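Excluded from the complex is one protein chain; the other protein chains are retained at their positions.
Our next item is chain A:
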Amino acid sequence: MGFSMSQSEKPGGLNRRSFLTATAMGATLPVIQQARAQQAESAPADPRAPVDVKLRINGRDQSLRLDARTTLLDTLREHVGLTGSKKGCDQGQCGACTVLVDGTRVLSCLTLAVMAQGSEITTIEGLASSDGALHPMQQAFIDHDAFQCGYCTPGQIMSAVACVNEGHAGTNDDIREYMSGNLCRCAAYPNIVAAINQAKNEMRKA
């Protein structure tokens, strides 16, 4: 075994699997086909047949064998052992699973792992420097108590790093707007804004 399938499911509704089966078109299908083509000898008729997936996560190459429909979030959590990215809603609406793919923030629960091949994936575990020194954004979150329960925090921090790099952290209003995809039920929002304001200056210096 060693592989799992998509975990999203709405009772009585459309789940990710049926969605993919019905409409797996657009950008995702060619990627999947490409992935499958890499191992043409395995049974192509079985959609569950695992495919080889090569990912570069936090500067390290990972060779995995996955169901082609495995999300990046499940890949990170279940197959690579990086559990920092959280599963809050698993439907792309809470932001707890946010990671960076080539520096762009993406919702890893709505991204298939195969789509991230050839990209540089950064998770919360890869943000600190190799000597363990915290990223300015991580330090700022500590300095400003920008969390309570901590569950949304990895996603908030990854999103915040991208928010600054995108140039969307100019004013408090900008920060609120461009961080609005990351929910925090403890509502540490004022402190998150303060943390981003601190870190953006540090990041500029770096």
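Assume a residue touches a chain if its C-beta (ideal position, glycine included) is under 8 Å from a C-beta of that chain, and two chains touch if they have at least 3 such contacts; residues count from 1.
In this text, contacts and distances are computed from a predicted model.
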*Of the options "3-isopropylmalate dehydratase large subunit", "Xanthine dehydrogenase molybdopterin binding subunit", "Tryptophan synthase alpha chain" or "Peptidoglycan D,D-transpeptidase MrdA", which is the UniProt protein name for the chain that has been left out of view?*
"Xanthine dehydrogenase molybdopterin binding subunit"
*Omitted-chain contact residue, chosen from A:Gly59, A:Gly103, A:Gly167 or A:Pro190*: A:Pro190
*Which residue among A:Gln62, A:Gln148, A:Asn165 or A:Gln198 touches the omitted chain?*
A:Gln148
*In the full complex, which residues of chain A touch the absent chain?*
1, 4-13, 77, 82-91, 93-94, 96, 123-125, 127-128, 134, 138-139, 141-142, 145, 147-154, 157, 175-177, 179-180, 182-193
